[in-house]
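Every protein chain except one is present and positioned as in the full complex.
Order of writing sets the chain letters: A, B, C, D, E and F. Residues in each chain are counted from 1.
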Amino acid sequence: MRSIISIFLLVVIAWGMITVLQEIPFGSSETRVGQRYIDQGREETGAANIVTSVVLNYRGFDTLGEITVLFVAAIGLGAVLSTNRKKKKREIESASLVLYTGCRFLFPLILLFGAYIFIHGHLTPGGGFQGGAIVASAFVLVYLGCRGRRISETGSKAVESLGGLIFIGIGLAGLAVGGRYFLSNFLPKGELNTLFSAGVIPILYIAIGFKVGSELAGVIDHLIEDSE
Amino acid sequence: MNGFGTIITGIGVLFLFLGNLGVLRLPDVYNRIQAGTKCTTLGAFLAILGIGILEPSWFWKACLIALFVMATNPISSHAIARASNKIGVPLCHKTVVDQTKDFKKDRKT
Amino acid sequence: MPEVKYKTIHRMRSFAYLFFILFISWLALTSSFQWQELSIGVFISFALSLVLHKNYLALGFPPLSIKRLVFIIIYMIMLFKEIVVANIDVAYRVIHPKMPIKPGIVLIKTGLKQDIAKMILANSITLTPGTFTLDILGDTLLIHWINVQSQKTDETTKMIGERFEKYLRVIFAE
Amino acid sequence: MDIQGVIHFMQNYTYYIGAFGLIFIGLFIMLVKRNLIKVILGLSILETGVNLFLVSVGYISKGTAPIFSNASIEGKSMVDPVPQALVLTAIVIGVAVLALALSLAVRLYQHYGTLDLRQIREQRW
Amino acid sequence: MSGTIIFIYLAFIGAGIFLCLLRMLKGPTASDRAVAVDTITTTVVALLVFLGFVFKRYVYLDVALVYSLLAFVGLVAIARFLEKGI
Amino acid sequence: MNDFGLFLNGINPVLFIVVPLGFAFGIPLLGMISKKIVKWVPVFVYSFVLVGALSNIPDVLDKPIIIQIGGFVPPFGINLVAGPVGILFSALIAFAGLMVSIYAVVYIKEGPEVRYHILYLLLLTGAMGVVLTGDIFNLFVFFEILCISSYTLVGYFGNKSGIESAVKYLIQGAIGSSLLLIGIGLLYGLFGTLNMADLARQISSADPVTVFIPMALMITGLGVEAALFPLNAWLPDAHSSAPSSISAILSGIAIEVGLYAVIRILFTIFGISDFIMFFVFLGVLTLLIGEMCAFSQNNIKRMLAYSSIGQIGLMVFAFAIATSHAVAGGLFQMISHTLGKGLLFMAAGYMIIRSGSMKTASFEGMGKRMPLTCVAFTIGAFSIVGLPPFIGFPSKFLIIQSALAKGTVLFTILTGLVLMGTVIEGAYFFRIVQVIYFKKGNGDSERNEAPIAALIPMFLFTAVIIIIGIYPKFVLGILDSAASELLNQIDYIRSVLG
Partner (left out) sequence: MSLELLLAAAFGGSLLTYLLGKISSGLRDGFAVFVSVILVAMIAGLYGKIGAVTSYYHFMGLELTLRISPLSWFFAMAVSTLGALSVIFSLSYMRDRERTDFYYLMMLLINASMLGIVFSGDLVSFFIFWEMMSWSTFLLISYNRGSALAAGMKYIVFSIIGSMAMLIGMLSLYAVYQTVNIYMLSNLVSSASPGYLLFLLIVFGTAFAIKNAIMPLHTWLPDAYAEAPSPFTAVLSGMLTRMGVYGFLMIMYVIIGSVQTLNMGYGLLKFNYILAWLGAVTIVIPTFIAMLQNDAKKLLAWHGIGQGGYMVLGIAYGTNLGLAGGIFHTLNHAIYIVLLFMSVAAVQYRTGGERDLNSMGGLIKKMPIAFIGALFGISGLIGLPLTNGFVSKWLIYKTLILNGSPFLAFTALIGTWGTILSVYKFLHNLFLGQLPEKYKDIKKSPVNMQIPIVILSLTILLFGILPGLPLKVINSIIASFGFKSLNVTLWGIVSETGSLNTINLFAAILTGCVIIWLILKTGPKSVSASQENTYAAGASIPEGKYHYTVDFYNPFYRMIKPYLKDFMDIFYFKLAGWTQTLCNIVRKTYTGYVGHYVTYIVLFLAVLIFMQLKWSLW
């Protein structure tokens, strides 16, 4: 019965969706704003990856919000799980030597790779979030391979904080000294498609990378450790 | 060079396919994982390397990916196999010997 | 894991290994010799090595020598050959309508000490014909063998492990 | 809307159908499933559908990724970068919500010993 | 590389992935499915590189690398979960 | 006009968002130095924001401040619109935030305190972002910050009811967010822009049937947080299970901000300038259902939560009338509800602590035990009911006046229904007041007042409730210009896009 009602309701909604989707032809979208980004993004922001220029310059404020959302989730998850008082020690199978050794071997490599991704965010499809996710996965791997080696909470918190503060600091620097706008790209734009280009974007992405990496690692750590 | 790359890639693709087929056909987890790991590792390695040869500017990066696959694939497969062994996923009826017990005895001491 | 007092030489060695691996990877990743990329690469590799070389200490990398390098190269060639053979072997078994297999799980022993050496051995076994490392503990490896030819540990050790171990012993000798 | 229209729509809007298919599947799961984990999965599917939809909104026929990775690339045939940026944000938000939901589910299970939402209704009326 | 060859290669890869999907559906144990996923991911890494070649987009290599890395971590997690290591 | 740094005449409104955010990011570092500092951070931050918001009032009454983020001309970058509405809400958020943070200094004693203060800052930052932004997707992002931090804070104590409520809140809120996002996606697909002014400009020439679907999605999505009936099922659970300081913010800020988003979208983006019958009915329905549910509650916080639903209904009713007086009345009602309900929750928080129960019956004899808190509670209750000389009176007055100014029989009847809701509301609030003062408590009747740090914000709330109740002039000026900002779509477009 509930299914039938649900399906009926969804059909009504689908009907409405079809009506409006007919006005949004697939494959030829209305890209007035987007087209401007493509046309002028390189000059205005110096980033070869236009998505990055949108993410960190044109819509940088969204990204500030976005890292905040992640921060909220990380903090909130910690709060939810930390109230768990009755932690039991479980019998845990230790990882095999192969995994253990492999993880230790790969760990620095993955970190390097993460760093590569977030440093090249303005040149390649990477970016702070992707790089951060990779950094976090490195920690997850260590965690899986070497149980008991939890990430240092203090360290991750400090990195997390500093990442956020750097982002905001750069934004405020833009407001105070740069173009008089919050988050304005006040550093020299450099030559397109070189590492040192796009002004503040790489710096922001590095901050985001660190922040996201430590946050995701913390989230996963909490989820594994505190959820018995 | 182009032809060489194409052939290498082709061999890789072939092995990939065989590995996948093995996973489907072989009787139990352990046999499947044998086929899966060996063939896909080599298959992916060759396929990626072949592409690297076809696009010389990509070569080093392709090498890196290939090596990464080469390094990680046995580890992940090993982890899965070990888990299967630990939780006692049954062996197929063709199995002739299982010395896991002896190993466990060792493990205890 | 027992805390071991590592000598400075060990530290420097693992630092060097790590830096080398990282920097080579960076070069491969960027595939570029622009000074910006190189300098950043050096910087990151250096920083990561500085922080993480402890990770590599416990793995037991051997000191580098010409002999070892030669053996490494030989080992790699041998391994590659084995892998190709292994693949053909598997392909044969998979494609064959009757699936000629005689699987079983056996034990082998190893004389290797370092973690990294054991790992390389285990992975090599995994990638080579008919064998697969299920587990490893101390000097014992649990092997799934697709075509069991012996059940005695000395024999299995010879048949499965020895062909790799003889090189690895040299490479990782103290 | 007649049958012809529907067929035309099906032909031309496959991506939308996929995206909204996921959205409706997610909603349906959330509507009828009683297990919290399933509901969270439904939410995840719903969010995936939304993200797909966002990306497909910005698609341009035969467009490529908006990255000027070398000089030969033209700005003409690039897809709209804005939805991609939006999706990036949406994904991160989705992950955040998902993680939080799971952690709450863990705690809820500790309190109730069940994840059946019909039985978890002390808070009502 | 001609279009035909590309098509053949893609067909083989696609067929392989399809076979593994069958195994994933059939099971019968969780380990079997994990093995199937393991094989699929490796195949997909190769597929991604191959597609990058087809579309002439260098960036696909990065995607492949990220994918292989995340797949590896994911599989290890599955394995550890199966043996109750987490 | 678009070009200024940290300070112009007032403090740059972007700092209302950025400074709290910066401190929230920095708290973990501060927490390593000293945990005692942490709880004072929100107090400090919101003092600053309050000063900032107030310092901008003279300017925005003249013309709205448009702040471009990153220096891109709208619609090509995100911009903040600090008009009368934005500054009004900023001031409200800052004031309530400041007061509740003072309260929380002593109230929050157990649990992961450092995290509490971070999440608290973030919650308010989300609210602040929603009310200031001029970009629809940016609104979504800040809305998510607001929502996610409130999910967490609802479950802050980690007890059974808290977690259950948080889960339910999260599920409903997440569906709402997804619907909102679909709506935004459709709008982007239709118009290729996300700037609210730009959207508004283009929508006026679009086909209304097409535009309706995204509007419906967005209204439904935001309606969940705005607690429109029947989207508000999370509210009584969440508000009653959260720590009282958070209940005060959820009731006082969060749902108001949700409603703000609804009306901003309706009025500014979709340019609905005539009264909206659907929402008139919805408002009355929400009001009646809220009050009726509250009527038969014996859990004090649940009662207050349902009362919030009723109040939201009243605001929806006011906004749906959509005359400048009515909208001003709705905004006024928001202010009075924030103050009144905030006060009630804060007072109830310590009454619950002292009595050890949320049951209204356990408050017998409270008037003796904590006289000051009880006076505050009583004044809050009277204000919510709309008795003079408290702030609830002028706000209700303005709404009823503008409803009757419609001059139709239908509106007279609807007004009658609204006032019937007030009768029910009065009944249950007066019942509580009786319990507090005129029932002998069993057990100890030792005087055991709330701590001074909790009394200070209560006192200040009370003072503002009375002062504005007597001198509504203080806020009427900004309310009028806020109402005209909301109703005048053309001016909004012009001020943003030039």
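The rule we apply is simple: a residue touches a chain if its C-beta (ideal position, glycine included) is under 8 Å from a C-beta of that chain, and two chains touch if they have at least 3 such contacts.
Only a predicted model underlies this, so the values are computations on that prediction, with no experimental measurement involved.
Shown chains touched by the hidden one, complex as a whole: A, D, F.
When the omitted chain is restored, the residue from F:66, F:153 or F:171 that touches it is F:171.
Within the complete assembly, F:233 is the residue of F:29, F:57 or F:233 that touches the hidden chain.
Of the candidate positions D:17, D:32 or D:73, contact with the hidden chain is made by D:32. As for the chain not pictured, it touches subunit A at residues 2, 5-6, 9-10, 12-13, 15-16, 19. Think of the hidden chain as still there; on subunit F it touches residues 167-168, 171-172, 175-176, 179, 208-209, 212-213, 216-217, 219-220, 223-224, 228, 230-231, 233-234, 236, 272, 277-278, 289, 292-293, 295-296, 382, 385, 387-389, 393-394, 397-398, 400-401, 404-405, 407, 412, 415-416, 419-420, 422-424, 426-427, 430-431, 433-434, 437-440, 472-473, 476. Remark: the residues of subunit D touching the chain excluded from display are 27, 30-34, 39, 117-118, 121-125.
Throughout what follows, only the chains that are shown with their structure count from here on.
Within the contact network of the assembly, the step distance from subunit B to subunit C comes to 1. Of all chains in the assembly, those touching subunit C and also subunit D are A.
By the document's definition of touch, common neighbours of subunit C and subunit F comprise A. Compared with subunit E, the chain whose C-alpha mean position is the greatest distance off is F. Averaging Cα coordinates per chain places subunit A and subunit D 18 Å apart.
One inter-chain figure worth recording: subunit E and subunit F are separated by 49 Å, centre to centre, where each centre is the mean of the chain's CA atoms. Annotation: 33 Å between the Cα-based centres of subunit B and subunit D.
Counting partners per residue, subunit B has 19, 21, 33, 37, 41, 43, 57-58, 61, 64, 68, 71-72, 74-75, 77-79, 82, 86 as the residues that reach two or more other chains. Of all residues in subunit A, those that touch two or more other chains are 17, 19, 21, 24, 29, 31, 33-34, 37, 59, 62, 65-66, 69, 72-73, 76-77, 80, 83-84, 93, 95-96, 98-99, 102, 105, 109, 113, 124-125. Of all possible chain pairs, those that touch are A-B, A-C, A-D, A-E, A-F, B-C, B-E, D-E, D-F. Residues 137, 141, 144, 148, 151-152, 155, 158-161, 163-168, 170-171, 174-175, 177-178, 181-182, 184-186, 188-189, 192, 194, 236-237, 240-241, 293 of subunit F are the ones touching subunit D in the complex.
Only residues 92-95, 99, 103, 110, 113, 117, 124-126, 130, 133-134, 137, 140-141, 144-145, 147, 224 of subunit A touch subunit E when the two sit together in their complex. Interface residues of subunit F facing subunit A in the complex, by the touch rule stated above, are 3-6, 12, 14, 18, 21-22, 24-29, 31-32, 67-72, 75-78, 111-112, 115-116, 118-119, 122, 125-126, 129, 133, 135, 137-138, 141-142, 144-145, 148-149, 151-153, 155-158, 163, 166, 186, 188-195, 207, 209-210, 213-214, 216.
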